[in-house]
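A single protein chain has been removed from this complex, and every other one stays in its place.
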Amino acid sequence: MSETKTIGGMREVLERWEPVIGLEVHVQLATASKIFCGCATRYGAPPNSQVCPVCLGYPGTLPVLNARAVELAVVAALALGCEVQPTSVFARKHYFYPDLPKGYQISQYDRPLATAGRLEIVLDDGGRKAIGITRLHLEEDAGKSLHGPDGTRVDFNRCGTPLIEIVSEPDLASPREAYLYLSTLKRNLQYLDVSDCNMEEGSLRCDANVSVRPRGTGELGTKTEVKNVNSFRYVEDALTFEILRQAEALGAGRPVVHETLLWDSVRGEARPMRSKEMSHDYRYFPEPDLEPLAVPATMVEEIRARLPETPAARAERLVKEYGLPEYDAGVLTSTRGMADYFEAVAECLGDPKTFGKVAANWVMGDVLKLANERKLEVTVGGPDGPSPLHPADVAAHIKAVAEGKISRNVAKDLIIEIPSGHMRYGEHAPRVLIQAMESLAHKIEERELVQVSDEAALEAEIEAVLAVHPDEVAAYRGGKEGLIGFFVGQVMRRTKGKANPQLVNEILRRRL
Amino acid sequence: MTPLGKRPTAAAIARRVGAGEITARRPVEEALERASAERLNAFLSLRGERALEEAELVDRRVAAGERLPLAGVPVAVKDNIAVAGVVTTCGSRLLEPYVSPFDATAIARLRDAGAVVIGKTNLDEFAMGSSTENSAFGPTLNPHDPGRVAGGSSGGSAAAVAAGLVPVGLGSETGGSVRQPAAFCGAVGVKPTYGRVSRYGLVAFGSSLDQIGTVATTVEDAARILETIAGSDPRDATTLPGRPGRLADGLDEADPASRIGWPGEFFGEGLDPDIRAACERARDRLAAAGAEIVELSLPHAPYGIAVYYVVAIAEASSNLARYDGVRYGYRAAGADELHAMYERTRAAFGAELKRRIMLGTYVLSAGYYEAFYGKGTVVRARIRGDFETAWERVDAILTPTTPTPAFPVGEKAEDPLAMYLNDVYTVSANLAGIPAVTVPFGRVRPTSERPALPIGVQLMGPARAERRLFELARFLEREAAA
Partner (left out) sequence: MSIGADDVRHIARLARLDLSEDEVQRFRRELSAILEYVNRLEELEPGRAAEPEPPDQPLREDRVVGWPDPSWFLDQAPSRDGFFLVPRVVD
């Protein structure tokens, strides 16, 4: 087995065998309260502190549907291009497990909320592929069971969290495509505030259905289900493992058994679950405690009108409005937070076409670097965490450089001194910008950082530098044009970075 | 055994307490005394001190000038309805130690109106049965003949009311479980329109059929209780919007001249001749008062039991899945593996429960769903359709409530199917979601085989037509007394 685990092995396998992958993704909806009761959904609370008789399945309790869960599910369905069904029906799915209090999960079965959608992914070679979405439906989450040798501990905080289950068509042809599908799905749903899609915290979970068939044939092979893939890192590993395993078996004349496998990330293998002879007969029937769910076309259109921009649409707009190259727009829209941040900086600066590229450079460069150092996300800040650097401060520095008050290098050095949370992002952006600029101006003055743009003064410095480096002068005059950078650098050192580098450059060229 | 009519009605108690003539404590105390001395096994638990404390609270509220429609009225509550802080056994070992942390909405509304819950009454386990013989805590006996059953599943509440222990009680209906025991015990029993009363706090049996119902010695009392507990509830998504209008005032002034349906299917084989005669008398009295009697057909009614035993039982098996010992209630000791723990815990269900769980699981299982649950749902819609057609021609339908009067304890215990057929006249209303009332109307002729057991006559009406049913029931109540 080990020899086929190499990339080379995979390549060979893929020549002979075609993987067929479908993903079932469960996404926790970003509601404040649970789907059928008023308990909070916050992650990380002490065990069994966010529970009530309803989500604990106490005798005599009844579910009542959370309106926002419906709204977010419709948003997700629209983002995936699905057909939202005007009537959908909840159903009970029965099985016994300690973290399933009622002995059934309220889900949707043959009348789901939405059907027939698609998600477009961008492949590594730049091509695009549409992955079909079979269905999207609403359901409630179960609690968490922590298995130990002596018994199992159960925490019901998660029980009743609203979920949408998104089932893809088996259109994914490789582990890499599966990864791209998941990351695109995550980005889109995050953008629309449907979910924070955090695999580590369990707000996005993925099960894969995998089979292989000889390349060029049409019939599907026997599939297996791979579960417990609980991080983006493991998606490709787990799928690669399973594809190689199936290919090896089939190649050796052994059949693939239709079974469920659990991914073990520590050992890097997927092992069959020891299931009892009891098959999963879920005994679905329509949930009598809930009326069928009506989502009329008017409601769908109303939600569609209020939809936040998808990442693709936003990137397009950034290119148009700010004159950015596609690559930049792509980087800036890789998370909602960064896109919002960029536009906040641009809003402070006021002139999109002029400042667009500069602001993009700053955000993709200095701000991102600072954010990583401070272990923060690039966002404008909010209840989930502070901003690494206030957008108005960034704008102030950009403006100061543009107006020639300080040099780019000085600005770079100054900006990292500003602590995160320095100012609160709020409604008064113009006022905040003025504040930021005042604060910066004060600093510049105090520390005498004003950029020297006085030609006479600069000429003096330049003369001094040239005097000390006669060899380099000769070399430059002899053809080594690259040495201009050296001279500029020397002037900057002498002036402690305050010299206006463009001017220095100009004057040097005239002089030499 | 206290004959009906000798004890004060809820209306009388509320009036006297409200007027300051007596304290609320007095009727509550008297009810508690009578209940503690009872030999019918109607009550499973009494609230004692807590009930008296609540009565005193009512007195303070009355003194402060609050108008309480049920001031000081002692109420018996079926033990599958949640009362906060009180053990709610559902007649089962599975919930023998279970204390409810919340009040059913119906209970909260009773409290608001000044009523006092004095105790929880016996029932067939989880409301599944027609005799209260399926209780884990012994059967409830009929006040008219302690060798006979009180009926079920709300046998305890019906017996408590009929024996004069309390003027009113709450029961629950899925297939006739308030009306049948009310008829057996000679009390008024009401099943409201589905969705009329919140099911929040009613331990679920057949969720698409369940309703809390009322039992009383008079139609006015039964109507007054219903009026108090009915109305939409944000905690129950299946409740009807709004509240019903006045249900209990001015019933005597109403004109009984309505169109009354007489369905042939309810007067065939198997109906006790004395009960048939009582229904005919009721019909004739209505006709004499100006009602038009219309013979009609409810062709799918004979399939009601079959539909019920597919649909309701399927829902029941599902609703019982939560009793696994994990979070509350009884948990079997000594199991070192989870599924063994489940099996041993659930072995504490009684035989009828196990039978129904098995049947319900079977009809929902893979391969059988369409043939059973699917088919049952289709026929249920036809039963509903039969009534829709009938309402075009009549305002109410008159039938017997039960095929026989109260039967001896143990007579049907060995034959589940025979037991199920008890519900033949009552299930249609549950399946169609329509309201129905049973009124005591005479007795069977006493013989050497049986004493003069009560007879109940049933009126069914369109959805939301409780008022009209109460008017007609009040008329029959007056006629029965005459």
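Per-chain numbering from 1; labels A and B assigned in written order.
We take it that a residue touches a chain if its C-beta (ideal position, glycine included) is under 8 Å from a C-beta of that chain, and two chains touch if they have at least 3 such contacts.
This one's a predicted model, so the numbers in the text were calculated from it and none came from an experiment.
**Student:** Of the residues A:Gln50, A:Ser168 or A:Thr240, which one touches the chain left out of the display?
**Tutor:** A:Gln50
**Student:** Of B:Ala37, B:Ala64 or B:Leu417, which one is in contact with the hidden chain?
**Tutor:** Counting the whole complex, the residue in contact with the absent chain is B:Leu417.
**Student:** Which residue from A:Pro292, A:Pro419 or A:Gly485 sits in contact with the chain not drawn here?
**Tutor:** Spelled out, the listed residue whose C-beta touches the missing chain is A:Pro292.
**Student:** Please pick, from A:Leu146, A:Val257, A:Ala313 or A:Ala474, the residue that touches the omitted chain in the full complex.
**Tutor:** Of all options in A:Leu146, A:Val257, A:Ala313 or A:Ala474, contact with the hidden chain holds for A:Leu146.
**Student:** What is the set of subunit B residues that contact the non-displayed chain in the whole complex?
**Tutor:** That gives, for subunit B, the contact residues 98-99, 101, 232, 234, 237, 239, 241, 300, 303, 305-307, 309-310, 317, 321, 324-328, 331, 335-344, 346-347, 349, 354-355, 357-359, 361-362, 365, 372, 374-379, 381-382, 416-417, 420.
**Student:** Can you list where subunit A touches the absent chain?
**Tutor:** Within subunit A, the residues that touch the unshown chain are 31-33, 38-40, 46-53, 56, 64-70, 87, 89, 96-98, 111, 145-156, 273-276, 278, 281, 283, 286, 291-294.
Everything that follows uses one rule, which is that only the chains that are shown with their structure count from here on.
**Student:** Just curious, how far off is subunit B from subunit A if you go by their C-alpha centres, in Å?
**Tutor:** Measuring from centre to centre gives 56 Å for this pair.
**Student:** Going by the contact rule at the top, pick out the subunit A residues touching subunit B in the complex.
**Tutor:** 53, 56-65, 92, 94, 96, 98, 101-104, 152, 154, 276, 281, 283-285, 288-291
**Student:** In the complex of these two chains, what residues of subunit B are touching subunit A?
**Tutor:** Against subunit A, the touching part of subunit B is residues 80-82, 88, 90, 95, 98, 100-102, 104, 199-204, 207-208, 234-238, 314-315, 318, 320-322, 324, 326-328, 338-339, 342, 361, 364-366, 369, 373.
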